[in-house]
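Some chains omitted; the rest stay in position.
Chain nomenclature is as follows: A and B, assigned in order of appearance, with residue numbering initiated at 1 for each chain independently.
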C-alpha cells in the first residue's frame, strides 16, 4: 500500500519497471470535462526519457492508453484508467541488484520490507518510471485546473549548486509560466542554464551525477483553499511531492532562508490592490495557516543527485553476507532534475485540485 | 476539516484559543499499555508557555484531563479523549484583529475561508495553543514507541542563523537524546546556545522576532517501516509537521545541501556491521523509497520568525476597505523555536507510530 492518493480525487498508481504495464486509475473526476489527449501527450513528453543528450537512452513512446472514464473524449464520471505498456524492457541489466543493493536506491529497504518477493528488476515499483502514471494524473488535473483559471509552472532553480534567477514571488505572470512550459530545460536565465548543462556534462563524463532544486508556482489560486492543521495546502503538497523518488526536501515561500530572517522582514504586509487584498512581499509563499492567500503559491523541492552512477561503489552481497563492490550498468540520467519538473508540477496539480474540490463543498 | 490525522491511529484535535477547552481524541490505540501521566505532563511542560524569559507570559497549567480510553492508567482499547480547559483567557487583547489581519498570521486566510463566522479571538483554531493537544497525542505515542525501543529526540539546530553542532547522523546515540530531552533549550553546543539566546533577547528588546531550524532524529526504528510513494515515512512526517504553525520547510538527511552534492558523495555505501547491514554515511537520513533503512531517521524543519511582533505593521481594515496600520499587543514569544521542539517530536511520533502499526500488518 502507499500508492494511492487523494480524498476527493483518488489516484491509484500501479506497475513495476519491468511488469507488463504501468498505469493509474483516477476515481472522483468530475463529469462533463473534455480532456485534450494531444495536450496530455505533450505534457508527458516533458518527463519522457531520450529527449536530449543527458537523459537515459531507454526510449519509450509512453503513450497512455485510456481504458475507461472517457466517453467521446469527455469525462463521464466513472474512474479513468490509463495504462502504458512496458515495451522496451531489458531485465538482464538488473540481474546483479537482486543481490547487491544499489547505494541511494530503495533496493535495500524493499528487501527489508518485502524479502525475496520484491520485484527488484529495474527498481520494481520504486522505479522513477512510475512517475509516468503520476504525470498522467497530473496532466489531467492541470487541464481541469486550467478550466478554473489556475496555472502551475516551474523552473530549474538550481543544478549542481548553479542557481537560476528565482521567479518573482509577487509578480510572476502567466506569460512567465507559458514560456517555461515550452522549454525542455526550463530556466529564467539562459546563461545559468548553460552552466548547469555543462555541470551535468562534466558529471556524465566521469560517470557521476548531480542534483538540484526545482521551484514551482501555482498562479491564480483563489484565497481560501485548503484546511487548517493536517490538511493544509503545504501538508498536502508535501505529501504528494515526496512520492517522487529523489525528493529530499521542500520549502514554501522564504522557507529555510526565512527562518534566518526577522519577523519584521519576513511578515508580508497586507495592502489593497483595487478591491482585492494582496501582500506586498510573498515570503509566506501563498499559504497562511494551510490556506491559500490568493498570492502566488511558491515552493521549492530538493532533488538529490541520481543514485545510479557508473563509478564503483561499496555495497553488500545479501547471498554471501559480506561486503562487496558494485558497478551499475544500464541506462541512467546523470541528472534527473529536468525530467523531474513535470513530476513536481503533477504532484502540485493533484494536491491542489483535490484541495480545490474540498473547498467547493463549503462555497 | 483538516484537524484529523492518521490511518491506524486517528487523531482529532479540537478547540480554539479562547473556546471553553481544547483537546484531542485518539482512536485506534492498542489496549493494554500503561500510560505514565507524570511523564506525559513532563513532556507537555516542554512546550508550555511561561517557562523562561523568552516565552509568552500567558501562564497556564495545561494539565490535560483524560475523559476516556484509560482504565486504571492502562489503555483499554476505546478512544482516548483529553481536554485542557482554557482558563486564562483575555479576549479583549484581540478585538482589533477581527478587522485587521495580522501579517504572517492566518487571520486573513481564515476570513477568506470562513467569512465572519471565524473565531478570530487569539487566532481561533489556528492558534499555536492548539499544539498542546498535538503534544498530548505526541507524548502518548512517544511512550508507545519507547516500549518498542524507538526514541525520538531533537535539538535547536539554528536560531537567527546561529548554528548548533549538528547531530552525528551515523553515531547519534540514546544518551545524546536523553541529554537533549532534559534541557529547556536543547542544543549540543552550549556556547552556540548562548549566542542564540542573546539573538532572541536582542529581538525581544526591539519588539521583533527571530526564527530557526529544529533537527529531529528517530533512533532504533527498524528497517522496513513505511510504504512506497504517497505513504512513505517522509510524506507522512511532512504532512504531520506542516500542521505546526510557523513551519515553512522540511528536509531529510542531506536535504537541500545534498542536492548540491554529487551521487558519488551523496550515496551512502552499504556495509555489514556484524550481522546487520548499515550505511557508512547517512545522507539519506534513514529513509530510502519512503521506507526506513534502520539508520537514524533525521530531518530538519524550518520555523519562521514569530509573526506576532510589537513593531507597527502595514495591514488592511476589512470594515473600512482601506489600508491601515496595526500594533499587536498581547503576549507573544520573540522566538517560538524552543517551545516548538516537543511539537516537532510529537509530529514525528504520531506519524512514525502510525506507520509502525501499518507495518505490523505484514510482519
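Operating definition for what follows: a contact is a pair of C-beta atoms (placed from the backbone, for glycine too) under 8 Å apart; a residue touches a chain by one contact, two chains touch by 3 or more.
Just so we're clear, the structure is a prediction, and the values are computed from it rather than from any experiment.
K.L.:
Total copies in the full assembly, please; the file places 2 of them.
P.N.:
Copies present in the complete complex number 4.
The rule we apply is simple: only the chains that are shown with their structure count from here on.
K.L.:
By how many degrees does subunit A turn when fitted onto subunit B using C-alpha atoms, rounded in steps of 5?
P.N.:
180
K.L.:
In whole angstrom, how far does the Cα centroid of subunit A sit from the Cα centroid of subunit B?
P.N.:
So the centre of subunit A lies 26 Å away from the centre of subunit B.
K.L.:
Note which residues of subunit B are touching subunit A in the complex, please.
P.N.:
Counting only subunit B, the residues touching subunit A are 1-5, 13, 101, 103-106, 108-110, 112-113, 125-126, 130, 158, 160-161, 203, 208-213, 223-224, 226-232, 234-236, 238-240, 242-243, 245, 247-256, 258-264, 266-272, 277, 279-280, 283-285, 287-294, 302-309, 311, 313-316, 321-323, 358-359, 362.
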